[in-house]
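With one protein chain removed, the remaining protein chains of the complex are shown where they sit.
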Amino acid sequence: MIKMPEKERAVGMYKKMYQIRQYEETIYYLFLEGIMPGTIHQSHGQEACAVGMIYDLRKEDYILTTHRPAGHDLAKGVSLRSMMCEMFGKAEGCCKGKGGAMHTGDIDVGAVTANAIVGGNLPIAAGVALRCKMMKTDNVAVCFFGDGASNEGAFHEALNAAAVWKLPVVYVCENNLYSATTSIKLTCNLENVAADRGSAYGIPSEVVDGNDVLAVNEAGARAIGRARRGEGPTILELKTYRIGGHSRNDACGYRPNEEEKAWFSKDPVRTFRERLIDERVITEEELEKIEKEITDEIDAEVEYAKNSKDPEPESALRDVYWEGGTR
Amino acid sequence: MIKMPEKERAVGMYKKMYQIRQYEETIYYLFLEGIMPGTIHQSHGQEACAVGMIYDLRKEDYILTTHRPAGHDLAKGVSLRSMMCEMFGKAEGCCKGKGGAMHTGDIDVGAVTANAIVGGNLPIAAGVALRCKMMKTDNVAVCFFGDGASNEGAFHEALNAAAVWKLPVVYVCENNLYSATTSIKLTCNLENVAADRGSAYGIPSEVVDGNDVLAVNEAGARAIGRARRGEGPTILELKTYRIGGHSRNDACGYRPNEEEKAWFSKDPVRTFRERLIDERVITEEELEKIEKEITDEIDAEVEYAKNSKDPEPESALRDVYWEGGTR
Amino acid sequence: MAEMSIADALKLALQEEMRRDETVFCLGEDVDIKGGMGGAFTVTKGLLDEFGPERVINTPIAEILISGVCVGAGMTGMRPVADLQYGDFLFCMMDQLVNQAAKMCYMSGGKVHIPMVMRAPCGATNRGAQHAQSLESYFIHVPGLKVICPSTPYDAKGMMKQAIRDDNPVLVFEHKLLYGSARKEKDAIKTSGEVPSDDYTVEFGKAAVRREGKDVTIVANLLMSYRAQEAAKELEEEGISCEVIDPRSLVPFDYETVERSVKKTGKLMIVHEDTYNGGWGAQVAAHFAQHGIFDLDAPVKIVAAYDTPIPFASPMENFIIPSVERIKKEAKELAEF
Partner (left out) sequence: MAEMSIADALKLALQEEMRRDETVFCLGEDVDIKGGMGGAFTVTKGLLDEFGPERVINTPIAEILISGVCVGAGMTGMRPVADLQYGDFLFCMMDQLVNQAAKMCYMSGGKVHIPMVMRAPCGATNRGAQHAQSLESYFIHVPGLKVICPSTPYDAKGMMKQAIRDDNPVLVFEHKLLYGSARKEKDAIKTSGEVPSDDYTVEFGKAAVRREGKDVTIVANLLMSYRAQEAAKELEEEGISCEVIDPRSLVPFDYETVERSVKKTGKLMIVHEDTYNGGWGAQVAAHFAQHGIFDLDAPVKIVAAYDTPIPFASPMENFIIPSVERIKKEAKELAEF
């Protein structure tokens, strides 16, 4: 078990995880109520992956995420308001309502527009990392993807080039055992779908308990350090589990009950909370207060978003080509 | 060193290799003379790969080849006349003049139309093998590709599925050290670009001297046997070397002289010829007679092809959709 | 004869063809996992139980592979039917479709041929730009492919069966809002209708006149064929009579039926959800600019999605995609020209 960091840091991580959890659960209920448009792919259950990996990144570092972006985006610092507004398709959304749930992000804080083409972000991450290297920065790119994505051709092409060019990128597979409804065992012969492929590129890899934020953070630090020092890419495979379905209307009928039970007993937010209290980093009362603040803020942003302005229909015609602006 | 087989078999292999060599050299001069249209990617230097792998295949087995198809096609039994006519773009060509040098083949002898998209034939081979399996035959597919192709996404997707579905396919990488003008060292960190990736799919692999027809044949037999018995795919990486340029007008300025010299000293046709004589399988005189027959036949087919009919211009409008026919 | 949704009609076609021909098989991501959805829109749900995992293959997420398998299996005597979840992923398999499937018959001099069906759900449904496209127009430009877009349960069954029996690669565009599948879609249209239980097929290259009229000819496919009919119904009350033609297949395309109609109306409008520039409507308009210009009493109109990626938020999505109102307005303008 990894040593608990000092209080501010430990609680900081918990806060982010709790925010993601609360955000996703709130969104879930908004969908159930039928007042949120579109579809969702939620990240609760996988909070430790996002927070552990991203907690120590610089603003100038980049993350690249997927159809399941909320945890990563919140951890990287995309504003809660702009995320919630985007979920509601509002003009103040981080994509002005043009992106939607699968495309959140904010390049100004290093969160590249999320990508809903499975595997699509992996070669893009290579390009982002190439830029970091060419411009002689020591910034890095952290690219998240799922177990299913590792079977895509894009994975192969991206990882090979990242290795050959020694790019400052960390490829992070969140292996939650399923791609949509399909068990990864049906589509890959390997125990570790990403990590066991490192040798095919000459990339070092690690398998990590993806529900332990400190374990993720520590492995992340090693990988990010290598990247910053110009030692090239790393593959991290984080073992984790979705709490919810793949997308809306998915009751997870394809997941065995015992499997769910076993994984839910390792809930990353709850177990870290228990440790914080057990190891007397913080009291339960303090935590409850923090949690309430987070919940209140999310609720407030829901209200804000609901009441904020819809985009003008005609604004759909803009931004097809770049019109100048923040960058 | 692998034991020499009995005479008929040994000489049979030599004949095929010699035919391919003679065919490619003839084509080369026809291009130099400027009387052959299009471009070429020639297989001389790699004859042992083609003949070793294909010699024992059944007619009902399939091969899938690349932009460098002549050796494979001739070895699988595509008629010399139809190949030569295709090179000249004649109506009697194996593709009626529609395919050209990069698309020769004849499905009736199990030689799938060659594919000039690097990596494009690998997933197709999986489909062909799937068919062999679904129809409960014990036929197999043998898929050839280059070192460069192993960096394509198609490689990854195909090999992973072949492994998971235990398909009767042999993936044969002819590693000739270069993809076009680029040394494979520049684009891949591995010593064995295909074989070292077998572990990424759970596919057994072997590295073989691709200039030794008997070594290739033996490794091929193992791999083909596995496929026939339903034990799944194998990767074979055959180390070999082009004699000519990548395509026409390529003087190979990117290949070090010493490297060329070292490889040319291992010429697969000449070394096997020497062994045949050294081990007294056949006399030089007998061989010369055989060689002359082969050369004469090729020359005759060149003459035939030159004088055979051009396709009607309007025939270009046919065969866009299937019009029925041989199958 | 039974009333059913398009999703179920497609499934029925698959079942019937798989029963009658052992070379037909299905494949795709999540195509039929127990406890899963049966593709993204329930069409293939339940096939696994009847046909087993050898003929209902849940693939890795690997579109090059899926399409390549179709090409390879198809050229050696099988009849693969692949499900793509979302048509947008066609771009991930574009090489296999355009450079391989479409050209192999030709390149082989007509020796090889590739029966294969690629099923591509299409249409904008509040999912954002990468899960929303109408992509027919890219594929009408590929010699060697056939492109169909059934919009009724009857056509869905008959054309799917025809597609499976076709000896060439066929792309089937199925609209998410027309499926009527158990998976509810906001703004979905109820399309269920009578589907014969016998073994019929619907020929490609025959348009369906969905509504007769004499003032304006409207050619519209998939969701737009419904919106055009709705617009026509409303315009009828204003005394404007529109003929609505659903081409049903884009390659081959039934110009004759459209020509016959335009000879009568003198006015041609094409409506599609695919974007405007270089869309299939341009091809139809170009056909008339070349071969029917003197039948036209007014400029042609193309009413299409505006040239943007599909936006997420409803106000913008609804603005981009031709609405009943927009179709009405344009048709009226044309009628009154």
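Order of writing sets the chain letters: A, B and C. Residues in each chain are counted from 1.
Please note the rule applied: a contact is a pair of C-beta atoms (placed from the backbone, for glycine too) under 8 Å apart; a residue touches a chain by one contact, two chains touch by 3 or more.
Values in this document were obtained by computation on a predicted structure and should not be read as measured data.
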{"item": "Chains in view touching the one left out", "value": "A, B, C"}
{"item": "Omitted-chain contact residue, chosen from A:I27, A:I40, A:V164 or A:C252", "value": "A:V164"}
{"item": "Of C:G74, C:G128 or C:G180, the one touching the omitted chain in the full complex", "value": "C:G128"}
{"item": "Among C:H141, C:K186, C:K206 or C:K263, the residue in touch with the chain that has been omitted", "value": "C:H141"}
{"item": "Identified contact with the non-displayed chain, of A:P5, A:G77 or A:G127", "value": "A:G127"}
{"item": "Residue among C:I57, C:I148 or C:V251 touching the omitted chain", "value": "C:V251"}
{"item": "Hidden partner interface residues of subunit C, rising order", "value": "88-89, 91-92, 94-95, 97-99, 102-103, 106-107, 128-130, 137-138, 140-141, 143-144, 251, 274-275, 277-283, 285-286, 288-291, 293-294, 296, 299-302, 307-309, 311"}
{"item": "Contacts of subunit B with the absent chain, listed as residue ranges", "value": "37-39, 86, 89-90, 93, 95, 97-103, 115-119, 148-149, 151-153, 179-183, 186-188, 249-255, 310-317, 320"}
{"item": "Chain not shown, touching residues in subunit A", "value": "62, 64, 93-99, 103, 105-108, 112-113, 115, 117, 120, 122-132, 134-135, 141, 153-154, 157-158, 160-161, 164-165, 318-323, 325-327"}
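Operating definition for what follows: only the chains that are shown with their structure count from here on.
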{"item": "Chain whose averaged C-alpha position falls nearest the assembly-wide average", "value": "C"}
{"item": "In subunit A, residues with contacts to at least two other chains", "value": "151-153, 186-188"}
{"item": "Sequence positions of subunit C contacting 2 or more other chains", "value": "59-60, 62-64"}
